[in-house]
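For this view, one protein chain was removed and the others were kept in their places.
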């Protein structure tokens, strides 16, 4: 498929697609601070490119990207836009509902904002499955990169750390100012950790309080992890791995 | 400004901008059928480019585009995504609220979807003015092109007609299949008309019923007007006029 | 029809009416400051009388008047009651839904509050058309009086200006204290104006900020325009024109 | 006070009133079937006249009447308009909030629709007391007429029975067709009864199911009680009693 | 029935029950201050035991108890939990909806929190009857004990008074510290009173303002009435009376 983006198609092209397929990808990102070295749209750029490349390979349509996510804890740094979860849930549900009305039956929500977008995406996905009788899965890079992250020599999942910075250096090198990256010392938590490779509880995530985030902003300018280790070549391998995984999710749906 | 897009900036760049300015443009479009000859994202492409060019000229930042609008009447043709007005109102209000939190005070909502997005944009704008003490204006091409449209030889505002088709032929020529354009006979309405140059009521717009739209879909494939007259050069003049008008709105704010 | 008011009929009278007709008028007003010379209920009195007289002439039923509208900007002066738009939308939608349940199919929302009630009336009308399969139009005096206003020698549409003051002097002379009317100098706006005869944008109306309205309250006591020119005889001609136009809207429905 | 109606006053008159007083009455009715002999607006007419006369006697302002109430069970007969409780609660709360903004502090909700409007009026009243710090009481004829009803020889409270029919024959004799009144046999209920003089539970009222109401509609055309006994002179005594009681509530506030 | 509690049954046991019956009891309480001598859960303990015993006698299932109610006025004393009415209404409606989905058709809401829970329970009950076609009644001790209260020598219904204190001394003697009970002087109100035996208005209940409750908290520690007269033996008679009445309500449903 030359152009996998729904908004670049005319309705007769969508009609023709629906004769043969009923899958659509929905990239969902955020507009939130990514430290001094990466742009606010990092999560959206990653989600959109994952969807675009996997869509192209699998001949599957992509809905227009959603640039807005749930980022209450990042409001401590300028430019961040945070939308309340019920509005995001309603928006994604109605996107799915509109497309289901035309005949789409299987949906992959491609999330670039990791664990912070998951709760409301899960509620939207369940609502769509129950009320519309469609099938919805969520594709989240943080989990789908579990195996390859240690292999690439990266540390644990934090924020604007070497993992997503590398991926963005591959995708949009002109938007990364790696010279401004600030590393933080890892301070291990006893029982909870949002890193999927952590041995304790990786699930019961609650976004940091503003007080906690203000400390992070003062110390590193918003990153958690070791972004100075970011590398475009490693980012390319990571990205290729994720595109492949997304392809698998599509083919198993 | 090299890059007027907020999501391509890092937070220190936003912080620097806010030292000097407090204006931001928010492009709002739709994903809806635009007949057989134009893509579903027509409204978003126009709003985003108007914001981008006027932002570049005036050194004013643009928030990421919103690809989704209120299009209940266009659900008769595939690919259209329609979101209920309270969700759209909530979303735009919270974008404004997030940005106001960081110090933005003046907002221009740049609408590419004409009269169909206006009611909820008006409610969001008023809510923001009242609750946040900011200033919000709406820029709508349909009205700001009032003077130049007759000068360019165009007919009245319809849907996917020669006006927006010309503008898109200038902006994204590869997405227009002008050979598929179907004209419709103008059938005059006695008292109501969404065309801003109409002598009767141009204000009390209620989207067409699905029954009315099914008739349009059968007859012309979704357009109202004379898209076959569309022309890229005229579109360029129209677009330049609107960018200039948006610049005026910005400078008068 | 002797009594066009639904609430003065018994249910068997409504049942008999529905054997022959399915149209109903819904007058919608506001309770908001109308300067020192006119009562808070001006908009409701006008909407109710337009509906009553047109209903009587056309043998069409009128639902009870709604005295409450969207007036956030007029809260600067005492007595104003402002209801949030989603509540008003819900209320009018459910009035229509109740009546549609009994067999009414065509509705005219007769608005006395001009552009400030339009956004939520548009949303309610669209919701009713889509969810209930009925037909809903909005009748707004501001637009339907476009032609006659210059003929009567009136200036542009403002607030509690000579246009609505004249109409009320005809309808409820005992409630107008024309000796207290204060005129304001017209200060032309470059691009936006809520007056329907304005050449620029008359559509992208956002209610004034409270700061702007406080200035108006201090200067003229709440009016914009030249109420001192109000005249009952001209008001009568205006009113007759609007009743006739409403009759046309009814007969074309 | 010549004119107790807020909507017939100008804002300077409201301002003058607030120099001396902070009480306001809010009449709340319904538009619902009242059998074959009485009009749909019966409840509103009674509430509005109680407020108007008590307001006039006590020099207290009355807000415009609300013609719409909660009447789900009466939807079996044409003309009935039923609004969902959260919308009614929101509407009355915002009326109180607007008036509290101007300086009103004590509110009497004058209910003409008896027990069916009470749950949502109670929620609105509590919300106003808690969030706005004002004082709100509800005046309900059904309870305030407890003592006089047996004295007048009336039976128990039903619907469109001799009690409210008599009151309306006094207030709006031209709207009552007493020749069409149909009586029903009283069928005693063991434990529950909405009549305030009942010895069992008079409180845990839940509106009848539609199935129950369809039976009533078939049998008596919508009334429960003995409307044929209605009498304008008795209605006058009842009405005078209630106006006096409302005056007491005002003076004790 | 050995175990009337739904949550102690497995689904095959529920399935077997539904072969024969379609009634279920829903106990609803509160967590709110009950003066110095009684626990916060008093209302829930009473509702749950009434349901459990009546359920056992009549072989009728009980849903799990709801420990949370509407107690805005009791927030002046620590430990009180107050939930807003729309959430409580939604919760109980969805409990009924879930059970109706499985085949339950008749519901008794057993309220331990007297008049303060009634408005939202009435709205939930009506919504369930209308939308789900089921039958819902409310059982409230305050009214169902009307006859026996004077016989037991108790005074009027207040808060944490001798009536509910006696009942709790019978049910959970270890949780009552009767030595800490503080009596209050009865101060008669002219027209309104929540006591069901009162001759005036017992219906138009609006929870006390926080200012009023702070006075009560300071004077008696939260009780209104004469708790020092509480007695376990009288409580047992009261409780037995209410269980019998609930049994009657079940058998008449």
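Each chain carries a letter (A, B, C, D and E) given by its place in the written order, and its residues are counted from 1.
The criterion applied here is as follows: a residue touches a chain if its C-beta (ideal position, glycine included) is under 8 Å from a C-beta of that chain, and two chains touch if they have at least 3 such contacts.
Just so it is clear, the structure is predicted and the values come from calculations on it, not from any experiment.
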item: Of E:25, E:47 or E:63, the one touching the omitted chain in the full complex; value: E:63
item: Residue ranges of chain E at the interface with the undisplayed chain; value: 5-12, 14-15, 18, 31, 33-41, 44-45, 63-68, 75, 77-84, 87, 90-91, 94-95, 98-99, 101-103, 175, 177, 180, 221-222
item: In chain A, positions touching the absent partner; value: 72, 85-86, 115, 118-123, 125-126, 129-130, 133, 135-140, 142-144, 146-147, 190-192, 196, 199-207, 209-210, 245, 248-249, 252
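Definition applied: only the chains that are shown with their structure count from here on.
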item: Distance from chain C to chain B - Cα centre to Cα centre, in angstrom; value: 29
item: Junction residues of chain B, two or more chains touched; value: none
